[in-house]
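Below: one structure in structure tokens.
Heads up, one of the protein chains got dropped from this complex, but the rest are sitting where they should.
Showing chain A:
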Amino acid sequence: MIMQRTLRGAMVASTIAAALALPEPVVAQETQYFPIASSRVGPYSAMGTGYYGAQIDYLNYVNMNGGVNGVMLTWQECETEYNAVKTVECYQRLLQSDGQKIVVFDTLGTPGAYAVINRMRDDQVVLAQYGYGRTDAADGTVWPWVFNAAGHYWSQIAVKMRFMAEQEGGVENMRGKKIVHMHIDSAYGREPLPAMRGIAEAWGVEVVEIAVPPPGLEQQSQWLQVRRERPDWVTFWGAGSGMNSTGMTNAARIGFPRDRLIYVTFGAAEEDMYPAGDSAVGTYAMANALPGRDYPLVKAIQEQVYGAGQGNLADESRIGSVYWNRGLGAAVMWVEALRNAQEMHGKVGQPVTGAEFRDGYEALNMTEARLQEIGIGGMVAPFQMSCEEHGGAGKFAVMQWNGDKFVRVGDWQEPLDPDYIRQLITESAAKYAAENNLTPRTCP
């Protein structure tokens, strides 16, 4: 009887295992496998569908044009719902597939990034944060496997404050001003605070922190507090189009001027602005990848991939939107890193390992000329990675919503005092290294 029961159990287990195992395709030519840990459902779906849609579109586009030196790109998708717990499951599921191990992972979310960040070293996988995630990972000596090619939150808040200072007519005019930092009450919302507090102290600015509990749809009392505080500026650090559009409608309700309101990159998409209607007009937002369809690569993808009916977006009009272009930027960096890795390790036309891919990502040198060549000149800020510097350009552009689309205000800007930001990063990374008994590597 026991035997029978065990047998039956084994049969059930093996059936489930067989159903779960992904079919292995017959490999006719060299391929390189990428994971798509997408977040297409839930409050953050606008982000996930645009960003991961662009990544898939670009992989398709590369394949249609002969791959990376003949290496075709494959991918598997897994739904994380922007949930840290599910991201871990997806990471493990996507880790091995198509007969290969992943070389890179991209969670498009700080919670997910934190959940997998400590596995990167052991698994030899690059965590390509693209404008989100753990800030002090910009210190490549402590975090060899983690990169942030699109600028981190500490630079971003510093650029925001630089923009305010410019609007006020200089840093000296900032003394005595009051800034409200309204943020979602999560690690992501609090991430910019160390840099913000430091700069505010140096400038003599008062910072009032107001937290909004997730998912952030209830903000009435917080905005009443804003009305009492009468701040000169509000930096809004939200997530999801629900929270972001609610912020602007509430600002309109208390009569807070929208051109004193600056949104974070994760509230800076068309999908965040439309629901707020007229209340959104005039709101400033930060960009690490500018929207627009006039970039040659965007046009080419639209013609080739969507022309062939293989586009990933259900709504083609979202091509060139903020999240789609950001995803495109992220995917471009993967492919460039793969190209670098193939060349550096004498593997042109062959798949590379995680360690080789890491070297390739660290060797990224996206000059203006190279960006032009790829067809995204001007869409992202030029940058160069190095052994120590894993933080990308650290430059952001300010955009303003005109009710219909974002209008760029000024050029790519870096923090007024980049050395101070760097110092904060080094300190924080050193603290992490000490707590976890890590020896930072020495860079040449």
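As a working rule, a residue touches a chain if its C-beta (ideal position, glycine included) is under 8 Å from a C-beta of that chain, and two chains touch if they have at least 3 such contacts; residues count from 1.
In the analysis below, contacts and distances are computed from a predicted model.
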Practice item. Pick from "Aliphatic sulfonates import ATP-binding protein SsuB", "Acyl-CoA dehydrogenase", "Branched-chain amino acid ABC transporter permease" or "Tryptophan synthase beta chain" the UniProt protein name of the chain that isn't shown here. Key: "Branched-chain amino acid ABC transporter permease"
Check your understanding: From the list A:77, A:206 or A:232, which touches the chain that is not on show?
Key -> A:77
**Study point:** Candidates A:65, A:118 or A:402 - the one touching the absent chain
**Key:** A:118
Point to revise | chain A residues touching the omitted chain (full complex) | key: 1-2, 5-6, 9-10, 16, 19-20, 22-23, 38, 40-41, 45, 49, 56, 76-79, 84-85, 88-89, 92-93, 95-96, 111, 114-115, 117-119, 134-136, 185-187, 190-191, 193-194, 214, 312, 314, 428, 432, 435-436
